[in-house]
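Just below is one structure, and these are the notes that go with it.
Of the protein chains in this complex, all but one are displayed in their positions.
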């Protein structure tokens, strides 16, 4: 296809009859995309709404935040908004970054299990050199550890990196590749593959339950009985009755993690803030738990072990995306963990709201209203065929 | 917050100092969002690139297609493009829609297992009435079956619907709720929850391996040895050596499904085409398999059991999204299965390309070039901290 | 090796210096093994203890039962005994057989997806003939349904059988093989494999969450507060506090099913009663749930979807095994479901006891005493190195 977006569109119009005129009116000059995409023709415009404010009392995020959601799904922003406000009314959510790492697992192909075990041993014994090697190729990334195991004559070497504020995939790819060359040279290994699915980036896998991938964040909030009733519209006991059913649903379905819809909030925030959207597959694997405490209060705790986020690099540099990060005060160096804490607290808000709505019947009421509202405008609402 | 996007932005600017000026310049009038979002302030602009053409020889899609990808991740479009062209050169991918359904699993809370079993029995015996009830609330949706089981005094009743061209979530919610009221009335059930996580919408769960959720699509293509070598840059044997390593990675990681990066292409197409993006969590659970056949040819087969897509309703009606569906000839009634086949064939293209790139070293080469290109423009590339 | 057990032992003694004299004194004549084993040299003697009585109020089992456990693990019988008595004191456990089936999944290798879909269609259209074919080869087994799906050019055809009182594996193998020949003849399919791991017999797999394999049994019992305190040694609230921790442990570990130690009781009863012991891998995948009801009472519910058991055929005909089945009144025709209900109720007893013991500290006390008792006898206790 042609050499610039306009030429590509002309070419497409010629070949397909579609000129993509609306998309053509991008809010960024093609040169601003800086490696974000190829074969650029314009921009997809995704409706952007704001939810909140949510109060976060974290290690890195501290304050009231208005959170941007880019979505085409009606009721999503409202749902999150309900829960975010309940959290704010309860005094805010406490957050902790429990871990911060990104791993990649090259596969070395040796001659035999014995040879493969030699490679493992070599890796165990040469970590400092490999760390130095990594330091040559990146200023911000660091190799933290290498955990290798064998299956037959293959070595699966999980290399764990710290990546700072960047998501880090590119950095990790380049640094690991450099390390791999040293390994094959030193161990007479025939060949290696830089990735072999084991780290399961963008794939739902059990490994996501057992290691930090991106930021691992804990969220905790206790909602007084009055807040539960006023802002969620039911008692703690009624909420927990739903939670019991939902938990059995989760377990019988064989889910990885346990939550109601982490993915909804993550998708909307990831699009708004220029994150790598496919990583919601991993990021949505996490746990939330509810307990009654005191006299009808609600204790909520969550752990999101796979929150891959960035505040520099990739899509974060694009105009609307940067704006949204700035809205959260997360547009500069040293803000990735802050961003992770805000995101994690927000998705907990979304859980509170959806569980309450499913427990008290507002869920179906909201869907019914969406339908009516859309019908009034002469339009078909979400999915209402 | 205020009553229209401009007021909301003014209010945000007042409260946070951020005016979201770039996002403000949406490509749609607020009234066009028709129930797609609440608290609208503007639009997120996601770079849109075009890949292809890919030849699809399906039951519903037949022809050459240029596929839109909205992404901020460099190399994504190029990667898919490689694989799509290899498929086209091989004569195209055959596709079949194997299933088409959306389910929802209400949970009924009975008094005891015996009572719960009565509810199950009632459901088994009254399917025709329940189907009629559903027919009252929707023209396009149909209740296909109800499969209920008990755990203690709770009934988990999976209701399976056909939804036509709409994604159908709203329709399914409303129709199932209506059915549930009949059930509780008839069976003296105390209460029900419309959803209980069992159907695992937007959640990665084992259930996704065992039922159709959305469209279930099969893709098949045989690439002649020459096409493999010329377009993927390696021999079939070399590709399969990587595939063997990748498969062991997949299995040892405890993945649901087996693929390298279905999620990448799905995320980009879902954003471009106004799909419910959070559903890539389910949709990315699927299988791809490679075999050597004949004299160095490559047989590729995939099954995507959870491809939740729509060509009407929801985000599909928005301007740029509609344009992208139109580009694929999927903007009218009766096009959802066609769209599903194009999407499935395209992600198979992405698999071919990434596996080849990881096998022949082009993967790291591409990442290295992205970095260089970005550096030339004085910008940090994807993840390169 | 030699032609009879004595000759084999002589031969072994000659080759290895071990005469297996204790094992030689079997409680059965070699000819009694009737196809149970090859290369017979004698018998392993597993200590047999009795637990109970447990009151079961089931569809098929109704009464008080003394349950045989063959085990070498100290505290196992005592633990189950505690829980069984608590159930009996609470008036007994209600049980239901929810399902009864055994499946096998042959894999047909076709030429293409299109051909594979023809095979699926043929299977859908010829169920009655296939059922007749099965009826020719077995009096007790019946083919209930065939659910086939494709992946590439392969058809995975799950054939579901009713097997009566026999476990049914052999019957299912023979009947399915006969069916497969008809299928390949009729559909010009190149070849088939009778089994391909999909049915996951003796393998822990997610499929076990979604279909009946063997008997599917529900168990339900409400323990009054007084019984909980007197027989389990704690309050319902204290038990539930442990259960909350245990449930989080289960979910974070990525378990299939949710229970504490179904496998212990199953292994011991399966050995005692001549069951196929390797099937505890499947059978132990099941769910148990606890709730507080009324004023401190404890509601317990379980579902065991994969309880593969038999009361005829296989090991059930051996002397000590038959005796144990007879003790339960399960040694004749029509007793397999009764047996399944007793087993399921018993493992629920074991759950109650272990959870209580872990919650109130008796667990470690029991292990400490086992150690002391063993030490007094000058022996090393279980695992106390």
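Odds and ends about this structure:
Order of writing sets the labels: A, B and C. Residues in every chain begin at 1.
FYI, contacts are C-beta pairs under 8 Å (C-beta built on N, C-alpha and C of every residue); 3 or more make two chains touch, one makes a residue touch a chain.
The shown structure was predicted, so the numbers you read here are calculated from the model rather than taken from an experiment.
Across C:114, C:144 or C:255, the single residue that touches the chain missing here is C:255. Annotation: of A:51, A:83 or A:254, A:254 touches the absent chain (contact as defined above).
Although one chain is not shown, part of chain B still touches it, namely residues 206, 209, 244, 247-248, 250-254, 256-258, 287, 289, 291. Hidden from this view is one chain, which touches chain A at 94, 96, 98, 112-114, 117, 149-153, 206-207, 209-210, 218, 220, 254, 287, 289, 291, 299, 301-303.
Quick note on the criterion: only the chains that are shown with their structure count from here on.
Superposition angle, chain A onto chain C, using Cα atoms only: 180 degrees, a multiple of 5 between 0 and 180.
The mean-CA centres of chain A and chain B are about 17 angstrom from one another, to the nearest whole unit.
As a whole-number value, the distance joining the C-alpha centres of chain B and chain C reads 38 Å.
Residue positions of chain A touching 2 or more other chains: 206, 247-248, 250, 252-254, 256-257.
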